[in-house]
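The structure under discussion appears below in the form of structure tokens.
The complex appears here without one of its protein chains, the remainder shown in place.
Up next is chain A:
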């Protein structure tokens, strides 16, 4: 990034969880990297100085799951549209699941995504390669080639492998190359046809349910296979108290497993479905308030080391229909910061802890040197005003997908600047 300007960001509260830094300090950037924190090196002449007084300066966020819908589903979103949404949300790295069209099951698709995202230069898009060809759960992909093409991990998006033997072999083969597997813990048979947490609300509304056991059965299977094969697995999007409890127990025994949670799971619950709001049709489903509290506790205790947006932008038609017929998922990038800040406000963790789970936490799962602000590190930064109040509206929403239950609800915390490789990719 030689064309990146020399920048000084001054007077901000600089928080870097990797080094434990939390104090007002200036930061100086050159050639796309962090040059110095504190005093500028002698003779440093910035091209531009940003005044971050009253604001927080931190590493750019790393999002482990955000769909950009390109290639193949451009009626829903594109790398450009979601790149703008990511930049406006402080997200400088995002992982896109392999359920594009075509599927990211060969190096060409992975390289295409890299190329398009580089051309737009708004956010770093890391493609998650498929574990099986066409996500069909039968033949494993050319995993080594996918790794070489820049896939930091492999997964099955929301189509878990049914055949346990195939799952075992996929884990083994991936372990050969030290590839991490992103696994959505959802038993395909137990969740078949379901569109809501199987509980009081689904019973009352007559919605086909997805039982808690759909998650715990899958967690149990995959933990057993991880232990058997020595593969490193990451549970993408846990939703139940029992699921995180099983993960905690396995981690304590040294199983190489980690987990994350989508931010909306920490706020919404099955009760938000009571009026058949299609924007609350999600997979995994919104579960009980008790599950939500357990997920928060697991995050606070470090059982879960990352939060993510689980961003799934949809075209309006995808959400226009009877609840079970609508497409699951919500547009989550733009609510990442305000929801994460609300967790701080509600005492789940402090500001440093929150930023950790949006930066070094997910970066460690990716085994990438991202999400920190030491001299020499890539100048991916987010500067945000933690007090700014705003209300999402269709007119100001940036993502192409307007499918969020938070539309029209006042939120606190807004990004002022986002820098990717030292270049300003967003400023308000």
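List of remarks:
In the analysis below, contacts are C-beta pairs under 8 Å (C-beta built on N, C-alpha and C of every residue); 3 or more make two chains touch, one makes a residue touch a chain; residues count from 1.
Quick note on the criterion: contacts and distances are computed from a predicted model.
Comparing "Beta-ketoacyl synthase-like protein", "Electron transfer flavoprotein subunit alpha/FixB family protein", "Aspartate carbamoyltransferase" or "Probable sugar-binding periplasmic protein" against the UniProt entry of the hidden chain yields the protein name "Aspartate carbamoyltransferase". Note that of A:47, A:163, A:301 or A:317, the residue touching the chain absent from this view is A:317. The omitted chain makes contact with just one of the residues A:63, A:99 or A:198: A:198. Here one chain is not drawn; of A:211, A:332, A:361 or A:421, the residue touching it is A:211. Taking the complete complex into account, residues 198-209, 211, 272, 275-276, 278, 317, 320-325, 405 of chain A touch the chain not shown.
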